[in-house]
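Note that this complex is displayed minus one protein chain, with the remaining chains in position.
As written, the chain order gives the labels A, B, C, D, E, F and G, with residue 1 at the start of each chain.
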Amino acid sequence: MITVFERPKSLTPAKTHYCPGCTHGIIHRLVAEVIDELGVREETIGIAPVGCSVLAYNYFNVDMYEAAHGRAPAVATGIKRVHPDKVVFTYQGDGDLAAIGTAEIIHAAARGEKITTIFVNNAIYGMTGGQMAPTTLIGQTATTAPNGRDPEVQGYPIRMSEILATMPGAAYIARVSVHNPQEVAKAKKAVKTAFQVQLERKGFAMVEVLSSCPTNWGLTPLKALEWLKDNMIPYYPLGVQKAPEEVKA
Amino acid sequence: MITVFERPKSLTPAKTHYCPGCTHGIIHRLVAEVIDELGVREETIGIAPVGCSVLAYNYFNVDMYEAAHGRAPAVATGIKRVHPDKVVFTYQGDGDLAAIGTAEIIHAAARGEKITTIFVNNAIYGMTGGQMAPTTLIGQTATTAPNGRDPEVQGYPIRMSEILATMPGAAYIARVSVHNPQEVAKAKKAVKTAFQVQLERKGFAMVEVLSSCPTNWGLTPLKALEWLKDNMIPYYPLGVQKAPEEVKA
Amino acid sequence: MAKVLMKGNEALGEAAIRAGCRFFFGYPITPQSELPHYLAKRLPEIGGVFLQAESEVAAINMVYGAAGAGARVMTSSSSPGVSLKMEGISYIAGAELPCVIVNMQRGGPGLGSIQPGQSDYFQAVKGGGHGDYRLLVLAPASIQEMVDLMGLAFALADKYRNPVMILGDGTLGQMMEPVEFPEMIDPDKLPSKPWAARGAKGREPNIINSLYLNPLELEEHNLKLQAKYAQMAEEETRSESYYTDDAEIVLVGYGSSARVCKAAVDQARQQGIKAGLFRPITLFPFPKAEIQAACRQAKSVLTVEMSMGQLVEDVRYNLEFKVPVHFYGRAGGMVPTTRAVVSKITELVQEGGRSA
Amino acid sequence: MAKVLMKGNEALGEAAIRAGCRFFFGYPITPQSELPHYLAKRLPEIGGVFLQAESEVAAINMVYGAAGAGARVMTSSSSPGVSLKMEGISYIAGAELPCVIVNMQRGGPGLGSIQPGQSDYFQAVKGGGHGDYRLLVLAPASIQEMVDLMGLAFALADKYRNPVMILGDGTLGQMMEPVEFPEMIDPDKLPSKPWAARGAKGREPNIINSLYLNPLELEEHNLKLQAKYAQMAEEETRSESYYTDDAEIVLVGYGSSARVCKAAVDQARQQGIKAGLFRPITLFPFPKAEIQAACRQAKSVLTVEMSMGQLVEDVRYNLEFKVPVHFYGRAGGMVPTTRAVVSKITELVQEGGRSA
Amino acid sequence: MLKVEFDEERCKGCELCKAACPKGIIVMADHLNSMGFYPATVIDQDSCISCAFCARMCPDVVITVRREEKNHG
Amino acid sequence: MLKVEFDEERCKGCELCKAACPKGIIVMADHLNSMGFYPATVIDQDSCISCAFCARMCPDVVITVRREEKNHG
Amino acid sequence: MLQEIILAGFGGQGVMSMGQLLAYAGMEENKQVSWIPSYGPEMRGGTANCSVTLSDTPVSSPLIDEPDTLFVLNRPSLEKFEGNVKPGGLLLLNSSLVKVEPQRTDLRVLKLPVDNLAQEKFGNSRVANMILVGAFVAITGAVSLDSVVGALKKVLPEHRHKLIPLNRQALELGVELAQS
Partner (left out) sequence: MLQEIILAGFGGQGVMSMGQLLAYAGMEENKQVSWIPSYGPEMRGGTANCSVTLSDTPVSSPLIDEPDTLFVLNRPSLEKFEGNVKPGGLLLLNSSLVKVEPQRTDLRVLKLPVDNLAQEKFGNSRVANMILVGAFVAITGAVSLDSVVGALKKVLPEHRHKLIPLNRQALELGVELAQS
């Protein structure tokens, strides 16, 4: 028998604290698989955000930081400037990256900081109890938008990939999803490219992964994936927003 | 004799502290003229930034705030939510708006906050002694980029108008210049539109004004205007980036 | 009004509304999030505005905007989030704007934990931001007191044109207790604020500002602020003294530690120990005369905190080292138990309350 | 090395380089900007990195990144900018990372002024951020001492794995004085930092973190931090005593106020008044034994600050109210004059140094 | 060795694997694991085509998938 | 009344008005004002076409511009 | 009177509202009461617990180290809290879910298969917790059954008020089982 699928080396044996069916777990695994495949586990430094993935430092089997809420790109910059030859990635939620950390991610991209960002967009603040995120959809309810997001009051959901793709310093920006095995495969390819772009020192790279939060969306894990497909993807279209020439081809 | 040009009522009699030939003065005057023409002087609340225009609260003859560095859009949001019928504008430099205040301006735009922002882009930190701004051009020298901005180290200049124009909450975004009388006239038109868009509650409105800093560019006022035209405009193209349908037409 | 059983965070929200607050700007953080959740629902119902800001920094600056515009306005956070507000708070104090800031403290430093803590005491009372400003700091010890102090907080903020902080902790935010609310204040009927920026109709422009380029003017401004703080010390100190009259040992604690102390005092009294409790309710201004009176006959003082020793410095300072002041603290989200405090009391009483 | 005439801010930059610092992350602000200007030029020349961050918040978090990665790293700002760093500083202290933070204080609160101030004392020594952390705070009084203390700052930061603050003010940053520099330290020859995150080659992963969800663990972590602070108090206090041996009146001041005090002491002595000066060099840990020794024979103490009274509280606290402690402060960018301090001395001596 | 193997104690019973399996051979057990979940499992190992869809969807990395070696027999 | 009038004490001598004047009639005075600048001025008022280019470019709002009334006679 | 109660189970098993119900009932009787949840990053699927104090004198800390009564709705909760119960205290156990035996021998233990009972007797496993509450009321007398029924109106959302009679039946079953 040949093993076709097993736990990647870049994950520790720890059980995660994620809710059942939360796709944070899938995304962790993809990142770990890519690190394994690129053979850079011992060269990699990861940065966990504040958010549901705050304990990612216990799950990735690499040197890790826990960063203040929203500041992972700044922390990554500090690390990368000290160790330009190491692989540095941030793993951030939508509250972390698109709200409090807006300035840090935009300026990391503007600087063309040679880091990889995994941006987990679940359209909600998972960790703190289902508050509205900058990416919460119009009409979607949240504990701080109990009647649904109203653009007249709370404004419009923000599309970070589109914004970052406008910046010359950003080398690779893609949006993927993990709502079925096919999309998971594509997501992994994007994550791999985002790490390769860093290894080739092309500039800033980010993969936005649409992710589910069954708990705060109030749905079963399966219904949550459906909701993601039916509601998030229309507003957050999948695809590569920006890539170096070679990657595009 | 008919007076064809005189000091607008919305400016106080105070002499400004600006350096000779600094175009901050022109931009102040344009804003004051527009407030006069719209007849909203007594309904207007302005917000001065931290930057060379920090003392703008002494120059505009309207209710004024001095805001913490970068936070004018948040301050404006607080005011506008309390007084939705008043006219609220922020006046901000490029360090203020495009560096430390990145998150605040992006989220004011995302919310479609019904305020008007005058963004004075002079590609430098004037107030603090000529440090690099996020908008400093490649190769341009600054006290913190003594050998000129190198994209490999400091990254690429940021185009805020282009970024903000991607946001659904932004109703009007335009870039203008004040390097000659014709452009000054166009700039005034844009400023007026940006206030009208607010009065019509269409959403967030911003005018980016390319401005000179003879002192920190190390040029005479006239040479500074030339440098602006020759160097800034190619990277920061003038024009309306985004407008409500009626305005476009 | 009938009593209702309510979570501290939610009760604070309702109390703010009763106090005439119609504007809230905040950013979520555990363990205070039920406060924004509550207001997100309630404020729009009564024509108010709830806005989730993009960060704590934005939130406090929105408060600056709304306060300068004349509104009763509030924000709320917990330890790391409050640290981010330090610059903004200094601006608000410098510009003399009234507002209420809630800190439901958790364990620190850094990300720390989300369990209750009291280790932001210094930050609250000494001014964690730059410059010689002070907050008026109120420390409730029950849900009912949180409600009562919220009304007071808005009144004092307006009276002094100064930010007022309600310093709670995760326990007070998360627990439910029965509570009664005061009548609703109509914000339109509050005294007007002629200094507020709402459009210069028929008057000279108002300027909301903390910049004084002329150092002499800034010094004068600082002296004015100090005079305000002195007046607060004169008029606004509050405290509770419990069995201190004959107490040989006086416990000092605020907020939820004070509840534990009270139970410990009761138990100690049952054991025949003359114990008492002094509970500062205003942490700034510190109730100096009151603590001196409460400890006049004490052989020793025991300060109990959920921190590694912050309030204890102010206790020693205000008692002017005339009584030995001991310390019992837990940190990191650990809460002192009544049993541990009682055994500390017994120990001190046996020692005769000598060495500090 | 020959003496050179140099601005305080620039001298600090060169001193950091001599101390083996190769990384600087900061954001411009008056009156410290010459420090980044200097390093922007010098660091790239020697293979270091100067990076202007998008904000103070980003800067301090870059420092967190670089410090965790094992580098000697520094940031610098002035009052409002330092307030913005409070959360980040609490994280750095919580994660036990070594770094140096410079605060060239200016007048506050709020935007205040850009003239020199000393009103961030509490923020520096009590922990303006949340949680029970402390900075080791060094207060130079001359350009030469700034240079000397910079070397010490990096050494202590590494020794304790704790952030060290150099607390200066606009005067020290802006003035020029002759200065001599120490030899260059080669950062590659410094002891290695096995805890640093630089890729888990052949070892278990290192984790840079301040989160402890288990409150007992966070409490233990806090106790460990406290033990460090106690060790600092044991081993690292520094101060200068000037004519205190027979002083009837002891002046206390730090940084540039201490210079004025020294001149005042000289003048008072000329007038036959037995005046002395105690100058704390470490503000945290406070040189308690030293100040008690210096004031043993004093009839009164006069604290001189460019603030409305912050250091004075620590002076009273550390003297345990055994000597009357008086206060003379200027604020808002005003600097005490020698003449005013001398007249305050005369006044106190005439009063006989009685009431505090 | 089994083709699909479930590390049952890690399973949170989310059923994402079950929904992803093209052969419909994943079922939820009727006992709770120590975390309090009904874990997923495969009874009919033979029908498994080793596509690993289940494993790819599993957020908890519960599943190991193997296939018979091609040139095996 | 003059067509172009300069509030001399406000002028910072930047010469932006001078460069903008299509008639080239703006010159810098040879005395300093109290701020220490050589202020701009117009000698040849008659040549002025009241286009206000000078005023529009002046950062210090030094200049007032008037024109003769059309139906003046 | 002082009753300190910890209620523990998986998130979603309803321990939080069970605790609130007791606190409300105490309040109806003008007792001093407090309720506090554990809060943390354990989310759905993790364990959840709350502490309730019913007292005649002011409640010191709402946090409870040594409960008089422990409600246990799942196995991890038994392991976590059993050791803390006061000697002689009460342990109420949902034996439909907890199959192991308690270790302590100094406690009063009542094991009720409430999930099964609720399903069998009322065809609705949602009221399982009420059987335990009924048993608690019967054994401790900390609050009256009427107060608990009265409190249901406060704890149940409006649209569930029609279930109050059913809940009362479940409570009564608990009383009965405790007394037998």
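Everything below uses one rule, namely that a residue touches a chain if its C-beta (ideal position, glycine included) is under 8 Å from a C-beta of that chain, and two chains touch if they have at least 3 such contacts.
Since the structure is predicted, the reported quantities are computational estimates derived from the model, not experimental observations.
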| item | value |
| --- | --- |
| Given D:42, D:262 or D:279, the one touching the chain that is not displayed | D:262 |
| Contacting the left-out chain in the complete assembly, out of D:114, D:211 or D:319 | D:114 |
| Contacting the left-out chain in the complete assembly, out of B:54, B:79 or B:197 | B:54 |
| Positions on subunit F where the hidden chain makes contact | 12, 32, 34-37 |
| Positions on subunit D contacted by the hidden chain, ascending | 3, 5, 30-31, 114-115, 170-171, 174-178, 256, 259-260, 262-264, 266, 335-339 |
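Assume only the chains that are shown with their structure count from here on.
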| item | value |
| --- | --- |
| Label of the chain whose CA centroid is most distant from the centroid of subunit C | F |
| Chain separated most widely from subunit D, comparing mean CA positions | E |
| Pair sharing more residue contacts (C-beta pairs) when C-G is set against E-G | C-G |
| Distance between the centres, which are taken as Cα means, of subunit E and subunit D, whole angstrom | 60 |
| Subunit C, residues touching no fewer than two other chains | 30, 51, 54-55, 57, 80, 87, 91, 95, 110-111, 114-115, 209-211 |
| Where subunit E touches two or more other chains at once, by residue number | 12, 35, 37 |
